[in-house]
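Could you have a look at this structure, given as structure tokens, before my questions?
A single protein chain has been omitted from the complex, and every remaining protein chain is retained in its original position.
Let's turn to subunit A:
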Amino acid sequence: MATPLVASSTSTIPSSTATTGQIKVEFSGGLELLFANQRSVTLPLPLPTTTSTSTLATPPTVGDLVTYLVNTAMVDPRKELFVVDGAVRPGILVLINEADWELEGEEEYQLCDGDTVLFVSTLHGG
């Protein structure tokens, strides 16, 4: 919601500190089954993207991370269980450093070194 104070329109300076480092990505609530039973993976920043969607000029966002996960990291062919119409499937919660991603700007959140992003499914049995 609240965009970071960085004026994104004039971010010509690729702040190298913000875009390098590593993040932790966690899966739970059954989502780990879609990612070869891994509950946690560490990814470098910038993301090892195969597609050229994100440029080096801006730090990768959670949206970029989702794209990376679904295109590259996800081994299970049932992509629709993770992403529907280009967005994280309704019913999957995303926590950025333990906070609801709704409080952090959702897909727009810019990843920093040391961040933890957790994807939890609420869709599995009761």
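Just so we're on the same page, contacts are C-beta pairs under 8 Å (C-beta built on N, C-alpha and C of every residue); 3 or more make two chains touch, one makes a residue touch a chain; residues count from 1.
Just so we're on the same page, contacts and distances are computed from a predicted model.
The subunit not displayed here is recorded in UniProt as "Cytoplasmic tRNA 2-thiolation protein 1", chosen from "Dolichol-phosphate mannosyltransferase subunit 1", "Cytoplasmic tRNA 2-thiolation protein 1", "BOS complex subunit TMEM147" or "Beta-adaptin-like protein". The chain that is not drawn here is touched, among residues A:L33, A:M74 or A:C112, by A:L33. Among A:A36, A:V75 or A:A99, only A:A99 touches the chain left out of the display.
Although one chain is not drawn, its touching partners on subunit A can still be listed: residues 2, 28-30, 33, 89-91, 93, 95, 98-100, 102-103, 118, 120-126.
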